[in-house]
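The other protein chains are all here in position, but one chain of the complex has been omitted.
This part shows chain A:
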Amino acid sequence: MSTTEQAVAPSRKQFDSDRLLTLACVGLPLLGLVLFFLYPMLIVFLRSVTVDDGYGLGNYTQVLGSVGFWRATWHSLVMGGATTLLSVFLGFIIAHGLYRCAFPGKWIIRAVIVLPLLAPSLVQALGLIFLLGRNGVISRALGVEIEIYGFWGLLIANTLYALPQAVMIIGAALVLLDARIYEAADVMGASPARQFRDLTLPAARFGILNAAFVCFTITITDFGNAAVIGGDYSVLATEIYSQVVGQRNFNMGAVVGIMLLLPTVISYAIERQAMKRQRSGQATGQVPFRPHFAPLRDTLMASLALLICAGIVAVIGIVVYASFVTLWPYNMALSTKHYDITLAGGYSSLRMTIVISVMAATGGTLAVFLLGLGLRRLPGTVAQPIQLLAAMPAAVPGMVLGLAYILTFNSTATPLYLLYGTATLIAIINFYHYHTQSFLTLMTGFRQLPQALEEAAGSLGAGLRRTATDIVAPFIAPMLVSVFFFLFMRSMVTLSAVVFLTTPDLSVAAVTIMRLDDAGLTSQAAAFSTCVMAVVCAALLGMKATLALIGRRNRTKGTA
């Protein structure tokens, strides 16, 4: 047992109930991961080794022997690397601007940067084509035809999607830095550049590496962007689509799905190795950092961040605008006719989607919080494999996860069959699809939590439950909120995993959008997307206002 465990054990009874609680904290989320991630993936693995006459590696040799696979692999790795570099670089600039610099209007950046998360994938794709396509606004204005389809278009689209997640994770590392170290550095005459190099960067290293891991993983598994703007730049996710959807060849699709786990495991191992020497936790009695205005640094940071935000707004804004246009790009008269949606179930799926998203966000935030809390109290040898498992789900393309869920839960062999066709299963798949990002954001936050604080609480007689609710939760609250919002937003719009789980009476907004677009009604699909975005924004503002109210009440209570 760790030293923490001994320190928080003033009496035998306390010790035992704490151990039990730790077990429950890790056990419940772990059980979820095993049932809803590991078990379905095991079924996929079995499919990948299924050949005509039983089991064998025939599918693997066939995939490994094809030229297309190696080309797609190379493309995926190059694209993953390029997107990771760009997203982490830009994400660091924005997170640094938000938490380490002083300039007005940060709320705009905070609001805009999450837009790509709450926009249905169709919006981003349409937006880029309307702006930068061969007949796009910018191409026409400049009088040249930009060739957006292919590497560069895909890089932009992937970066737009990865960037908010990079900001979220790097932000979790930067938001909790202690002001006193910087004061000390000031007193000792360290220049701002030196402070950045020797204080900020090392402290953010955990967040940067986690963000890089997430960006890389989600990029190599993404299918939507590759299909729309990737042109002929084939990647592994499009290989899976062509095997499963085009040729109804599950076993080969499963092989590529399993192969996609490899780069993820390797990059996770590299990341862990790089983290080894990093000290964890901060000193106690933190003073929150309040940045002072430094003209050169802050104007530069603010303009860079605003420039990126302008790009995001343009991409999404043009689709919102186009949803009000009679016939983009040939009849630009404004009209609301696309909002009269009767096909594909009309607006009826919206409410169910909100219920599902709240379920996924609430259950999910709680689960990763308990897992993070419990993992701190486990010895490294036990914690490491669990951490790897918790970081893996992002490596599975949504389509593979969705099909795995059908194969697993549409079998009367286990009582889990009861979940098949329910909203609950959709909430569950949404959470596990985005488990990695949620988990790593919280772990980055936990990393900043002073160990001494928990130890002190323990020696004062607080059990794990008390420590969790009174010490850890308030400290980690900003991360809990961003994880909750992240899960909520993604659940509202994610398509790839969910498309295979909807039933005749249970549809979600993203599927309605896909059906409208399938039916050729792209403008109606854009209009429906605009409505979804409006609902998500309203829900988010509502939740923020509630949180602010609660926060204020707690503060007044505290001072009274």
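In this text, a residue touches a chain if its C-beta (ideal position, glycine included) is under 8 Å from a C-beta of that chain, and two chains touch if they have at least 3 such contacts; residues count from 1.
Here is the rule we use: contacts and distances are computed from a predicted model.
Chosen from "Dihydroorotase", "ABC transporter", "Phosphoglycerate transport regulatory protein PgtC" or "Fe-S oxidoreductase", the protein name that UniProt gives for the omitted chain reads "Phosphoglycerate transport regulatory protein PgtC".
Within the full complex, the residue among A:G58, A:G81 or A:G231 touching the omitted chain is A:G231. Across the entire complex, the residue among A:F37, A:W328, A:Y434 or A:F484 in touch with the chain not shown is A:W328. Only one residue in the set A:L419, A:I476 or A:V536 touches the chain that does not appear here, and it is A:L419. Residues of chain A that touch the chain left out of view are 28-29, 31-32, 68, 129, 133-135, 149, 227, 231-232, 234, 238, 241-242, 244-248, 250, 326-331, 343-344, 359, 362-364, 366-367, 403, 406-407, 410-412, 417-419, 421-425, 427-428, 499-500, 502-505, 515-516, 518-520, 522.
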